[in-house]
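The full complex has more chains than appear here; those shown keep their coordinates.
Chain naming follows the written order as A and B, and within any one chain the residues start at number 1.
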């Protein structure tokens, strides 16, 4: 390797700085009770979270992000079992980084084939084993049922890190955190309805776990959106939503509009959420070659793009250095959001909230 | 996932509480010298342990289990090399949890195929590498020879976590710990012989490593048993024991009886040890479809069941919520037993014993 210069720059782009998290921190008043209550809850679905609880979680995430080295040991002595029966480096490392940054220890399972489950051990027995070995479980499994079966046995909390095509609640909450970091005023008590935003989501709500979970969270905060525009192939209309899904969202106050021409709707969108990966049985399916964003796309001037990553062709790298790129901030924020959640789950919230 | 209730209960069943470990703790007087001596020993076979050493290890395990958060850092600064060339999530996590709970750091090898050994590196060179990288090695390898070859080179202690069909000494000691937790009086100096117990073991002593190791330990404590009943298929009589194995056990004072009808003998048994997995070359073999325990089995009223887990069909889940279930307590105790052993091996016993 010919190296003329191996030096590098530690400077973060402005969007990763502490200005936005600090603004979010100021926008929300602390109320630790909502966090303390999470210590008796598994985290399995976006259905579990009311607006107040999420607001406090976002606040704690922002507190962590505002000063990443301030809290280094609230999880000291706690052991995470990071059980990724469906491999995923990105999500696994995000959780593990969150745990380590708070001073905890980790045991990882990265491959189903080396486990007792592969040899036919029942999942309830695995859960019983986890009770004795750790203080918290993060589970990803493409078997949708595994999570519920473990919950029956566990006496330590479990986090759903993606169960098949069902849900991925911490990803959705990280998406919401990115939105509120971008515009902290959306979280304020005296929020002006005139400043509501329009969100476009490229995807199939009935089949994509990240979209399903995100829509549930958006419904809880329906007062911050004019509407949510679902952008999809017209031919997919029939199975766009799961049974009852749309009705549930609308009865919670969310306005939903359907569109199939991405470029036509882009100029209206404050936030465009795109996610090319749909979980379909055991394999990936690329959704909608026609739904592509790049620097030539007619984006609203101050509109932002969110993407849970990893990306495929749907998201051009030429957007990375534009102000539309909030997906990197979103990925970064996911670590702090998970730090907030994990702290509460293992009964250490009282170490990081200001008033107990 | 439709979640009506994601709350959970942290309460442990009574059998996991601190009453039994505390009773064990009171039953044995501390004598730290036996523990200090372990710092110059590899742990490879159940042959190594005299009654006094085991008694002190059980005492230390009970001290840990009585108050799991009391000692969080005796292994601070120590590195475990967790080398599982034969994959085993359950045993690996049990050792790793034990190490982390004492404040140590871990490097894991979970897959033979990614190692130098797979490329033909000689095992002595691997051991030399381990000398420089860590403070203790836990080895599982289906090659029975690997352990002895590593021992020749190591200047740090190694624990045999199962070497082929040979031995699994820490599992056997965890089994013994479960027995003594159940009835701490069995460990007392003035133990009343009238209260000896009868133990049934379903399995083939000559071919199952857990059974082989357990019998060796039982022989050391032969004064606590009326007899050990080996329950097996009559057709297996010929190779039930390895050459000299039975003679050795009997000369140590263990009374051995053979039976082939499980249900007929169950009503007599205070402890039934069952273990359906026999190691046979590189693959598993299910032993004795006819030897099955479930809630309908004619168990003695206060008889208990032990099983090293993972279980197969031989152990009905309908037993889980009965007082016969001591296999979950056994699995839990294995972590504390390993904590006790590991503490001694890396010369940190003096940090946890009361009088040095």
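By our rule, a contact is a pair of C-beta atoms (placed from the backbone, for glycine too) under 8 Å apart; a residue touches a chain by one contact, two chains touch by 3 or more.
Everything numeric in this text was worked out from a predicted model, so none of it was measured.
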Overall number of sequence copies in the complex as this file defines it, 2 displayed: 3
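The working rule: only the chains that are shown with their structure count from here on.
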C-alpha-based rotation, subunit A on subunit B, 0 to 180 degrees, nearest 5: 120
Centre-to-centre distance between subunit B and subunit A (centres being mean Cα positions), rounded to whole Å: 41
Residues of subunit A touching subunit B in the complex: 40-45, 47-48, 76-77, 79, 81, 105, 107-111, 113-116, 119-122, 124-125, 128-129, 131-134, 144, 147-148, 151, 154-157, 160, 163, 166-167
Interface residues, subunit B side, partner subunit A - complex: 1-3, 6-12, 69, 72, 87-90, 93-94, 96-97, 100-101, 103, 106, 108, 110-111, 284, 309-312, 317, 328, 331-332, 335
